[in-house]
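Take a look at the following structure, please.
With one protein chain removed, the remaining protein chains of the complex are shown where they sit.
Let's look at chain A:
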Amino acid sequence: MKQRYERPLIKKLSAGPLNKFGARTEAQPVPDIDGAPVKDLLRAFGSPLFVLSEKQLRRNYQQAVRAFRTRYPRVQLAWSYKTNYLNAVCRVFHQEGAWAEVVSGFEYEKALLNGVPGPQIIFNGPGKSRAELQRACALDSVIHLDHFDELYELLDLAAGLPRRPRVAVRVNLDAGVYPQWDRFGFNLENGQAWNAIGRIVGSGRLELVGLHCHLGTYLLTTKPYGVAAQKLADLAWSCRTQLNTPIQYLDLGGGFPSTNTLKGAYLPGTDTAPGIDEFAEVIADTLQRAGFRPDELPLLILEAGRLLVDDAGYLLGTVLATKRLADGRRATILDFGVNVLFTSFWYDHKISPAGDFSQHTEDTVLYGPLCMNIDVLRDSVNLPLLNRGDQVVVHKVGAYNMTQWMQFITLRPAVVLLDEQGRPHRIRQAETLDYLQQLEEVPAHLGPHPPASSPQARGSQPSATATPG
């Protein structure tokens, strides 16, 4: 029997300070996800392939709820649809008890189709149409107002309605976060938010039920949440004492980090990102001390997204080629690019080989398959000696990739959910050329459509036609 092959490698030894993380590569082989072998998944569903762990999704949700409910008596999580609105993912969270937080008309309809009752849908975002506002009013969802134009539109709309629409005011405030997210909602410090609240209450046409603040994204410190909670609580207190309008809930938004490593960060995300317990401690402690009587504590709503889904998602792929660049660096070309792994613009994603390897490693650039210079997945990563056909696993890709991905040069791959027993279920098919062309129309003078059996009309990616084994 022939011996296992590893391509020959020579590495120059250079004197210098030792790597602070030691000599060992971060990459350990990851041959399976929740017990499902990577090679079997790729064989059955094609490469590349997104994989989500239902076990981890539920674990994350339960952990977040536990972190807050052990510190504050009234807590509700609302699943942030834009983070990953694949129906299977949404339904896992809704089964666990999450409401829906949506930011567009189509997300709103998706939430309804996923069985979320209207009153449990929070309608956020700066771009709601009149028809979407009407729909949300009819189904008694809470509309989070973003600007005065929306407020006046809704006041106009509410004049003809039998029931007062329920609204919350999105507030932006100075919590010490730079840059301050002041593009969403009404500013607190310059009086805009109070002005909006006054108009809502004074109109008598809208029911003010909540105050909302979303500080930012991927915040690596807990203190701003304490500041925001205090300011929202003070504002709620003013609503009660000055306008005789008790606030039913405070929505502290999301922005909680996962443990991905941000590009340019000195230390890995696992060492720098606070855990959800730390955020819960600051928020709950602030609200408990804000002066509310125990029986009138407002409901605390959190719009968690990334925190719940990021580490439950994996992207499996295959090495297409390796080559050496002009300056001697190794380059590895994978079968998924930045159009599929959008978050590679934000993070230095951890990438592991799926198979065994020796102790020898090398620095390599990781490229995707796109014929575009921007298609760089990692500028430099230390990996074992990969060859064409080797399989890799990218970690913590559950958030934003399966919503911000785009068809560009290559089509979008299939997505599989591993249930709690590790059994794979395809929850989104790989795209085909037919799917891509469904919405296109060719004017008659440019000729007839090619016959359906022609090569142009068929899918072009092997993964597009793969079926589960």
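Just so we're on the same page, a residue touches a chain if its C-beta (ideal position, glycine included) is under 8 Å from a C-beta of that chain, and two chains touch if they have at least 3 such contacts; residues count from 1.
Keep this in mind: contacts and distances are computed from a predicted model.
Student: Determine which name in "PqqD family protein", "Simple sugar transport system permease protein", "Aspartyl/glutamyl-tRNA(Asn/Gln) amidotransferase subunit C" or "NADH-quinone oxidoreductase subunit M" the UniProt entry assigns to the undisplayed chain of the complex.
Tutor: Going by its UniProt entry, the chain not pictured is "PqqD family protein".
Student: Out of A:Ser358, A:Ser380 or A:Gln421, which touches the unshown chain?
Tutor: Of the candidates A:Ser358, A:Ser380 or A:Gln421, A:Ser358 is in touch with the missing chain.
Student: Touching the hidden chain in the full complex, which residues of chain A are there? Just list them.
Tutor: Considering the whole complex, chain A reaches the absent chain at 2-13, 324, 328, 358, 360, 385, 387-388.
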